[in-house]
Every structure is written in C-alpha cells, then in structure tokens.
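Every protein chain except one is present and positioned as in the full complex.
Moving on to chain A:
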C-alpha cells in the first residue's frame, strides 16, 4: 500500500512530560531555530502535526504531543488507538532535571504499554534531555543509571532491547544532532543502498571521508570513512559538522538579510595543509561533504566526479519498488564513472558531460 506511492510515510510520535523540551528540539532541528530562540516558545496545545520531507521520498509525519496531564490522559484513553496506531518511531523525552522522576517513569511505562498494544514493532528512542543542567563529571553515571532503569521498564512492557535506544541530549551542544541523526538514519528506507553507493564512490574518489547530510536540517544521513581516517579521535565530528553548518546558515541569513530556511550555497571549499574539504550538492535534498588528502589534482578530480555522480544518486529518490532495478541501473552508470576516473589518472581535468556519450 505504501510502496505504490512515490513517498514513504513514517509516523513519528514525540512524547514526554510537559516542559521536557520536545517542541524546542523540533523547532531547532526542523524550523531553523537557534537554541536561545526556543525560550520564547509557548506550551503545545494538544498535538502539533508537521509533515517533513526527507531525502525526497521520505515523508515524516511528526506528532509533537503536548505533555500536560490532561492531554496525556486523553492520548491514553479516548484517543488511544488514533495516536498509537502505525507508529514507526516513538521519541520519548525525559527531562533529567525533573523532580518527579518516579511519576515520569510511570508515565513512560503507560505510554509504551499503549504503544505495544497498537504498534509492537516500532522503535523507541529515549532522549535524556537537558543534560547541560548536570555537572559534566556526573553525566555518564546519571545517563547510565537512567538507561538501566528504563530498559527494565521497556522489557517489562514487552519491547526487545534492540528496539530501544538511549541518547543523552542538550540543545546547547551537538548531542541533539547526534540523537536525531540516529532517528533519521533508522527511518530512511534505503539507507543501506545509499551507503553502498557512497562506499563505492568514496573508493573511486580516494577520499578519506565522505559524509552525506540533509540540506535543510543539516542532519547527517550517513558517512563512509576509509583507511587511516578511522583513527580519527573526534567521534562526534559529524554532529559537530551539523551544528557548524546550522550556525553558518544563520549567520549567512543575518548578513544577507534573508531567512535561514532560504539560505543555500553552491559549494564550500576548505583547503589546508593537512586536508582538503569540499561540500557540494548531491541530490535535491542532500549535500555531500568530501574530505581529501591535501592534493590539488585529486581534489579537482573528485569535484568533477561528484558532479558526474549526481545523476546516479538521483535514482535514490525513486521509490523502492524499483529497488532491484535501481541496483542494476546504478551499477551501470557508476561503472562508467569508474572509467571516467581512470581516463583522468594523469591529473588533467576533463570536461564534464563525457558520461552522456555512454
């Protein structure tokens, strides 16, 4: 039923206590808010629905549910089936600074009980939020304790441990992006196909690292790391990138007098003695960041190759029913790109559009 449509619809519930930070997170990720802007947000009245397009063919139905007692009661009683049917992902937000931890846990338990009733195969992401209010050295312990407790609760309600993921977040640093990246990665339907193609592309480009991220939210969809790069100590570099790109958007907006949502760039290049990085458009909704060694020739070749590879990645937006055909189809053109690279081994830049001859 869904496959016949061009778009895949995924229902995502965003629930938690009132004041936990659900609407704030939603505004930062999807509406280009900056962390200090969210102070002005009002309480959500009942449910706020948003439909967010992702990667071209993924449609997120995000249900931002108000956390007040009377709303929660209503979700669990007279709206129970309406809310909890066909849920792909439940994101439950815990406020770590809350004084009523016990009742929070109870509320969590009743929510996932209802979820299990109607969508037993859904995935649960528990975000332990407002971590900036906890002292840095206490953080790991606190998170671990909470996760343990909640994992037990989930198990009680019938969810397997691989269905539940825990992340500590705060709007003031990049941990927010990390958690949501995982959510998106789970939801993107053809993530493995994308990864495979990216892997091959990375090999052809001889890039150190290739990162694919969504343009409007700046969330990293997936990445491929090759060779020595895997020893990179900055494990959180992807979410930092998201954060930096987001800030870049905002400052561009401020300086050009436009809205943050309208800001875009054609290409971004960073060249240093250690590495060279360029970010360019890959598909309609995604950008690709490529990290190369500090070599001018291969850098330029990579740029051209990425341009040529764009057409193949556009096929990713087509619905999955052409999945197998898509794969076969993908193999062909990528093969032609391979030949393209070999032809340019001597470092010369050849004109683009050669692939069209094939």
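Operating definition for what follows: a contact is a pair of C-beta atoms (placed from the backbone, for glycine too) under 8 Å apart; a residue touches a chain by one contact, two chains touch by 3 or more; residues count from 1.
The criterion applied here is as follows: contacts and distances are computed from a predicted model.
Asker: Missing chain, UniProt name, options "Gap junction protein", "Trafficking protein particle complex subunit 5", "Nitrogen permease regulator 2" or "Phospholipid-transporting ATPase": which is it?
Answerer: Answer from the record: the omitted chain is "Nitrogen permease regulator 2".
Asker: If the hidden chain were put back, which of A:54, A:71 or A:94 would touch it?
Answerer: Per the contact definition at the top, the residue touching the missing chain is A:71.
Asker: Given the contact definition stated above, which residue among A:43, A:106, A:133 or A:314 touches the chain not shown here?
Answerer: Hidden-chain contact among the options goes to A:43.
Asker: Tell me, which residues in chain A touch the chain that this view leaves out?
Answerer: Contact residues on chain A toward the absent chain are 18-19, 39-43, 45-46, 66, 68-71, 74, 78.
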